[in-house]
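Part of the complex only, each chain left as placed.
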Amino acid sequence: MPLYHQPVDAAEVPRFAGHSTFMRLPSVATAEGLDIALVGIPWDGGTTNRAGARHGPREVRNLSSLMRSAHHVSGIAPYEIANIADVGDLSVNPINLLDGMERIEKGMAQIVANGALPLSVGGDHLTTLPVLRSVSGGLRAVGNPLGMIQFDAHSDTNDTYFGGNRYTHGTPFRRAIEEGLLDPTRIVQIGIRGSVYGPGEHDWAKAQGVRIIYMEEFIRRGPDDVMAEATQIVGCQPTYVTFDVDAIDPSMAPGTGTPEIGGLTTREAQQMLRLLHPVNIVGADVVEVAPPLDVGGMTALVGATVMFELLCIIANQVRQERSG
Amino acid sequence: MPLYHQPVDAAEVPRFAGHSTFMRLPSVATAEGLDIALVGIPWDGGTTNRAGARHGPREVRNLSSLMRSAHHVSGIAPYEIANIADVGDLSVNPINLLDGMERIEKGMAQIVANGALPLSVGGDHLTTLPVLRSVSGGLRAVGNPLGMIQFDAHSDTNDTYFGGNRYTHGTPFRRAIEEGLLDPTRIVQIGIRGSVYGPGEHDWAKAQGVRIIYMEEFIRRGPDDVMAEATQIVGCQPTYVTFDVDAIDPSMAPGTGTPEIGGLTTREAQQMLRLLHPVNIVGADVVEVAPPLDVGGMTALVGATVMFELLCIIANQVRQERSG
Amino acid sequence: MPLYHQPVDAAEVPRFAGHSTFMRLPSVATAEGLDIALVGIPWDGGTTNRAGARHGPREVRNLSSLMRSAHHVSGIAPYEIANIADVGDLSVNPINLLDGMERIEKGMAQIVANGALPLSVGGDHLTTLPVLRSVSGGLRAVGNPLGMIQFDAHSDTNDTYFGGNRYTHGTPFRRAIEEGLLDPTRIVQIGIRGSVYGPGEHDWAKAQGVRIIYMEEFIRRGPDDVMAEATQIVGCQPTYVTFDVDAIDPSMAPGTGTPEIGGLTTREAQQMLRLLHPVNIVGADVVEVAPPLDVGGMTALVGATVMFELLCIIANQVRQERSG
């Protein structure tokens, strides 16, 4: 009998059968006893243009049925080395922005309080703000500002929209820095690109010390070099990893609200994710998968695979912490 | 030279060419001088489940390019008898519910103040609440509660969602009755169907005097009989007409957030709309067209045609008022 | 061994296997020896708005793989009583309107010269004009103007488009009447509806004696009554049957260039087609199936089934002629 929760075996039960959970893992009521909690945050209340990310968790669960139980490169078998389950979706409120954020913060706080490391699926990028509030205040982070590695087409450090509204999926990291949740000098943003509101759009973030690696710099340097710098910047202090699926090129991830052509390939993204192992990860997410805008489930598949890559890295970290 | 604004002639300029406006009419800056203002309200802030109606105006404009200039049954040629144009979209706020409603109310107030009768395209059904605030306070209604004929699968008279939230696309007409915008004894709801939250879901509305004509009653009686009753109920007092596209069967209008099978056919709906002529219409809308959920533009085509049916009825009313 | 060409048996070879031909019949090089020639006319050169009907024959062939070998109501087994095959597509020219029409006329003339009765799949409705030129001059019609039963949302008797262009899919039957191919007093148009260019759009056709049965009249009278009149009008003289798939409601046939809501149901259409038996049919077609605009192959399936209904009627007529 296995030590930990195991996914349904696709060589016994076909992938299209059975309830749809993240990675076909058991669905559990709370994060108690878990090392890693897989959790959905079905909320896109901060979306300024094309909504749909509220449906992200359901479709990422569906496509995660294609994931098997071990990583073909690292050999990591996460379910052998860590206790992992699907804790369901956080409570949300689709028609009330502030209440929505509060519910997410509280829901995530319970997971963190149980000692589980959260790996969540949004939802739009504003979901990361209440998540950071809970994670940065949790045991792993002990209240210090977190570092962050952000894969994204957009810096998401704008100030306000539509006449002074401060909370949107274009502003979460400005708010997180202002709230002291993130240490801007330990933030690295990779894959940034696309037209901007003005030549100075990123000035504020840069002035805070955020390291923006534009797509063009990434293309010149490549995944290894960029990740060497990124992991050096965040160091060994607690760090959050956030993966906005629009970091990926729209040909590979069309189902997202704000696509920008000329993006990362999945190969590049996978190579970078596998280089996260030196990072002290205290939480991670995949956001902005918007199924109503998707074609053929392509984006949900990318989301599910990115989630599996992150899961392997984090499970290995759990093992190292346990043995170390 | 024509007296009034004319649509682009499809026998001269193909329907796929030129800017996309409602009915291929000119786009004008304000409603000044218009008899009827066609206006978009791209907002779905009140949507509790599947969003997308924010994109409704754009796609209804696109498909309205298939409308020609006269009605094949009544012979009404609206652009010969009334001054009609596309006044663009009202200002909205996708991330702030109360501000969004306020902007809609203000934008609509300007149209009403110009003496134009508004025919709008949502947006979700909550948009009708701020519209009613402006229309009921305008010159045509002089502050008295309005009657309303509502084509819909849902009564939209629920009370609250998600812990006390009073403004959603499931609650607008409870609020409108409470605010004195609508006279419940002069409300007729046609096409109501689908599972309910409980056997008593419509008790409040019925207690106020709202006349709910369930789909099953409609099927038994047919369009003529039902409309005879409906027009008798609203009488000659100012009345608003609201058409939720989910009144129509999902096979004909799949692109909507809350579809219910067993709905009205477009033939039945057209027959009913053509029987609206005795009604004293002070405004009308088509709501809940959600393009990201649509297939092949079917729902936007239904929306555009319903809009044209309403436009013919209203233009004829304008002519009668003018001559009478 | 059967007397006539037989379709592939779906109880032996699955429907998705084998070459795609009309009704899974053999593909033959010419119409020689055939009673009925199934033929494609992949051309939409006359389309004024949304093209795509050029792809109609291929997709109708694909979906015709769902047709079996006998009619469940009449019991007609067409392949037992008539020699029928797929003669391929007529030569067309997608970039030259007049050459395209000429090629279609010539190709159809060869089929007619072989004594086969053509059942074709367009293509847009302008294809019917060159077809009528050949069919009306063929042996069955001996040069007299034909009668015509037309199922359609549009009368297609407009005069010119885009500054004097006389040949479009909105004008074929004006031209056919002018050219003496059709006897206007023996034309019946069923299902006409949708907004018009002006209240007098159909005046010319009516003045010629064309009988237009608008959708609203059809709804009142029903299929039986309408077909009784239609068959009486065309009488026993040679008659062409043309089925524009936009006669059918867009919910059932969305894949067409000029959809109009409030159309015929397939049930009504099938009932009418089965009442064609008294008519002296000299040719028939199904037009305006536009696969790039279709969803889920629905329209091509309607096209294929309408084709099968027509085929059964025509095969039975062949048998009666042979035995009579």
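Each chain gets a letter, A, B and C, in the order it is written, and its residues are counted from 1.
To be clear about the criterion, contacts are C-beta pairs under 8 Å (C-beta built on N, C-alpha and C of every residue); 3 or more make two chains touch, one makes a residue touch a chain.
Because the structure is predicted, anything quoted here is derived from the model rather than measured.
The copy number for the entire complex in this file, given 3 shown chains of one sequence, is 6.
In this section, only the chains that are shown with their structure count from here on.
When every pair of chains is scored by its C-beta contact pairs, the maximum goes to B-C.
The distance from the centre of chain A to the centre of chain B, with each centre set as the mean of the Cα atoms, comes to 40 Å.
The geometric centre of chain A is 56 Å away from that of chain C, both derived from CA atoms.
With touch defined as above, chain A holds no residue shared between interfaces to two or more other chains. Residue ranges on chain B touching chain C, taken from their complex, read 9-12, 14-16, 66-73, 75, 77, 249, 251-252, 265-267, 270, 295-298, 301-302, 305, 308. Interface of chain C with chain B (complex): residues 48-50, 158, 160-163, 192-199, 201, 214-216, 219, 249-252, 254-255, 258-262, 293-296. Residues of chain B that touch chain A in their complex: 44-52, 54-55, 93-97, 99, 161-163, 165, 167-168, 292-293.
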